[in-house]
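Structure incoming, see below.
Here the complex is missing one protein chain, while the rest keep their positions.
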Amino acid sequence: MDTLTARKLSKSGAMKVLNVALAAAESLNCAVSVAVVDDGGHLIAFGRSDRAELYSVAISQAKARSAALTRFPSGKKSPTGNERDDHHAIAITLAAGAGSFVTIPGGFPLMSQGECVGAVAVSGAGHKDVEIAQRAAAALDN
Amino acid sequence: MDTLTARKLSKSGAMKVLNVALAAAESLNCAVSVAVVDDGGHLIAFGRSDRAELYSVAISQAKARSAALTRFPSGKKSPTGNERDDHHAIAITLAAGAGSFVTIPGGFPLMSQGECVGAVAVSGAGHKDVEIAQRAAAALDN
Amino acid sequence: MDTLTARKLSKSGAMKVLNVALAAAESLNCAVSVAVVDDGGHLIAFGRSDRAELYSVAISQAKARSAALTRFPSGKKSPTGNERDDHHAIAITLAAGAGSFVTIPGGFPLMSQGECVGAVAVSGAGHKDVEIAQRAAAALDN
Partner (left out) sequence: MDTLTARKLSKSGAMKVLNVALAAAESLNCAVSVAVVDDGGHLIAFGRSDRAELYSVAISQAKARSAALTRFPSGKKSPTGNERDDHHAIAITLAAGAGSFVTIPGGFPLMSQGECVGAVAVSGAGHKDVEIAQRAAAALDN
């Protein structure tokens, strides 16, 4: 066959994920940016809490892009804590071009029936970024 | 005095503007990207219709940034069609750095009680971008 | 509500901060660039000492932008010296795009009645950048 079919994240699916993340942040008293991207890393939905720090606008999008293009949560690529992993990740980041990838946690692939259809990422809430993004990722297809 | 006070666009205000734009696009049978930014040009809310062209992701944000930083609709600086207006607009685009400003229509300042609090912009619907963005801009504080 | 209110740094506040920094640098026999930006990272006031190194023009602005958008002093995100802090800072720098953020010290948020209204940053005086910028930041609303 000359073509394949693939699932694509819809606007309404992305908005559902976005709203779950923004509500989760509010319930944790956090001000965040939330980015939802498609399987190519392109933005579908974005929202920023009142008084969220502005750096989170860029960071959330970079995390989401990283998670979508690796089909893996953003952050270290191995759980070993090996310092070399960090340096390797930074090197990959540099090679991929400034602004494209980040190696900090808070981005998660969005899976639908076993396929990666995009990613969601949260920035601005420190170590709670992960919890908020995970809750949002879990909302898809539920 | 060391400080002034100013209005800031809230998340809920930005989401209202976003949703009006997405609904207007749907009613016109158009697939678009919609960007809502604050008065400094930083993204607050973003949404993309199913099947919108991907170039609209970047263009909508550039139009919104242009409208916010000039407090003027994106595009020609005067409606006269005077060639000098185009020249002026190109010069501004260049000066502001590639990717930051655009001189094509579809971005509008968001005004609240006489103050510019941000901007909304639409891309993907051709000449209907302007109508959709204007409807969205009119939704603020209504 | 569609809008919030916020404090904005005025020109006279920014000029006061600038002049305190330039005078502090002179009293320490340092030649520096000083940048004062608003809460969106946009320049309000800038001054460069006679004989300051030219690289300080760009670096001071990047530090100020970093401090404004993170509401945190530029540089390491924690004073622990923990290597992971550096890693995090590098990742933020990359994500934000080359030229926008720096992770070297010398930029400080400007606080007014508990709100971040902008930032001041100093470059050109080596490890004295921090002292000069701190003195300038303390001048606001005093």
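For reference, chains read A, B and C in written order, and residue numbers begin at 1 within each chain.
What we mean here is this: a contact is a pair of C-beta atoms (placed from the backbone, for glycine too) under 8 Å apart; a residue touches a chain by one contact, two chains touch by 3 or more.
Just so it is clear, the structure is predicted and the values come from calculations on it, not from any experiment.
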Touched by the hidden chain, restricted to displayed chains: B, C
Per the touch definition above, residue among C:3, C:49 or C:74 touching the missing chain: C:49
Contact residue for the chain not shown (choose from B:41, B:73 or B:124): B:41
Chain B residues that touch the omitted chain in the full complex: 4, 39-41, 66, 68-71, 83-84, 87-88, 90-92, 94-98, 100-101
Residues from chain C at the interface with the omitted partner, ascending: 8, 10-11, 14-15, 22, 33, 40, 42-50, 54, 57
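We take it that only the chains that are shown with their structure count from here on.
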Chain B and chain C, separation of their C-alpha mean positions in angstrom: 29
Whole-Å gap separating chain A and chain B, where each centre is the average of the chain's CA atoms: 25
Residues of chain A whose C-beta touches two or more other chains: 50, 54
